[in-house]
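The complex appears here minus one protein chain, its other protein chains still in place.
Letters A, B and C mark the chains in the order given here, with residues in each chain numbered from 1 onward.
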């Protein structure tokens, strides 16, 4: 089995400092959180930027600052979100692709996201994918439903998305697919042979789905974007605390944790 | 095993007479198609209205005319769509509920629908459901993805949707869940015990998924809304031709076909 | 999708003329039944021999007579059973392999078979497989449980069984795996890519599982060994009547039926 890639999703677009006092918001905070996660075993960060007021922004300059400040500390893989917040326009959302990061997320369809709608029309998916292809950015295909995998497979047949594909199953969002083990297994059994995958479980699904990924040969995303607790009723002290636990359990289960360069090899990053 | 309920989806919102010359469009044509399907074994019709130009409309008066003209011919169950076309507003879409039909569809989430987005926010689902509850209209819960079942289950726990629930799995829409047998089985295994279900397969998925429903104890939706062919390369001559085939195969497999009143008993309609 | 291979299991080891008056028993009767099934669309026969009293026998000479008499009528693929009856010794069971048929069954494990035990130890599986390999007989890997597939995969890794493998899932035997659609799907999802498979459903499972095979790209086994009824309460008039129905339904579902030579190409027979 390949070594485990742990992705730290440090900030997200929805969590607030009121909910999670240790949430990194500024480029300096995010870069420092990235570094702590790197030390704890993460080989990739999934990044959402925030503006000076702490609100979600897809601003190119802010992502650039985060990217550079992180790179100054360690060689962790920088993966910006192109999802942004549900109210961002496609044009806003696309900005961090222009940083030419090694990876960026590409959401593969539209679904309800609690009381909002996360919009990703076919046309926009194509536009995002084409631009990533032009720049050589490998997409992490975010799938909130099984039909989004089907869309990815269909687009791969047309060459819009390159193979081997890397998926991120985001499970447990109210309005999209649940986060039971059988849900994860169904997703895993639906992707083409040769693909790689990560799972992001929302809230109480984060820990069990991360552990299931260890067993199944997938990879794990943990961090405050998806879950702010260490355990029931206990707010996590840092993103790194969550990363550390997954790294420890993975080793306990006999699976080594990948360094950033090992993750690059597994994912075929340039 | 319960008898098989065959629902005829006669018209839909997207098919044109250019594509399918035998498509019923006017209230008279729809009522006559309903009657022919009834004779062929259908116990329910799923109805989309069209205006004088043949364009989709959710107009109360047109649905009323279809309902009355159909009722004059036979006692088939009348189930109007509240989905309408992807560009209709929620207010437009809700109109046929006011006819107080025995059933009406209730789409349980948002997804891409080819190049369009089929919007059903949480708030609107609640509004539709509440109005159906007030009038005693039983919803057919249209699920295009597995997460929509999860939403239904969540809303049932809150009492927004009444149990036992009746689901319609719409599979094979580009942008939502595929139409393989394993997709259907996954949906079926995801609904609460005591629920009933129908499957609507789009295009080439219609026939195999209808037959799978016969085996699995579910129910079958067939008709031009989902598929215009009788077999590959051969346009169907009528909705009734499609109904007839399902009724024949069901009997061949040892499962009787329900009359409208038997369908009412199976679905617990008032 | 490949064309459908229909295998007729004409006689079996357990059915009696009292249960099924049209059961072929003598070599002449079996050859004639094979020919009628060939005309109805079968491209293979699965053969159990009977002695002069109608009891199961694995006698070389009787199989030889059946093989020759069938070959005189048509080019249908002759596949003798090496399972025999549950009380036959391994040595008895192996005899028809010496006829050097194109295929022969190879049962991949031990399980209860109603009140009997169907014994296939690891050692005997290896002995049977080795002899088939020596003679160039392609095994049809009979799996009554999922673990038998796992055994086949394990033996294939050691080269004891050659790939691509052809499986026969025998479902619905009391004491082994049931015959629900989900059981079949689980088996299908457990075999290596590139394998081919047939399903044999016992009793009331025969028809639905045969039809599921048509949908899923597998192949279908029908005949009196597995089921003696045409429909509930109605004894079938001949094996060919069962074959005919599967051929008809397959064509109706848009899948052509293979001739013996087309079946040979699909299965890679010499």
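One rule holds for everything that comes next: contacts are C-beta pairs under 8 Å (C-beta built on N, C-alpha and C of every residue); 3 or more make two chains touch, one makes a residue touch a chain.
Quick caveat: nothing in here was measured; it's all calculated off a predicted structure.
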Missing chain -> touching shown chains A, C
Which residue among A:85, A:212, A:228 or A:257 touches the omitted chain?
A:212
Sole touch to the unshown chain from A:71, A:185, A:235 or A:265: residue A:185
Among C:119, C:160, C:253 or C:266, which residue is in touch with the absent chain?
C:119
Check each of C:90, C:147, C:164 or C:254 against the chain that is not shown and name the one that touches it.
C:147
Logged for chain C, residues touching the omitted partner chain are 109-112, 114-117, 119-123, 144-147, 150-151, 154, 173-178, 183, 186
Name every residue on chain A in touch with the hidden partner chain.
181-182, 185, 189, 204, 207-208, 211-212, 215-216, 231-232, 245, 249, 252-254
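Here, only the chains that are shown with their structure count from here on.
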Give the identifier of the chain nearest to the protein's overall CA centre, each chain being represented by its own CA mean.
B
Per the C-alpha means, the centres of chain A and chain B lie apart by a whole-Å value of 37
Could you tell me which residues belong to chain B and also touch two or more other chains?
none
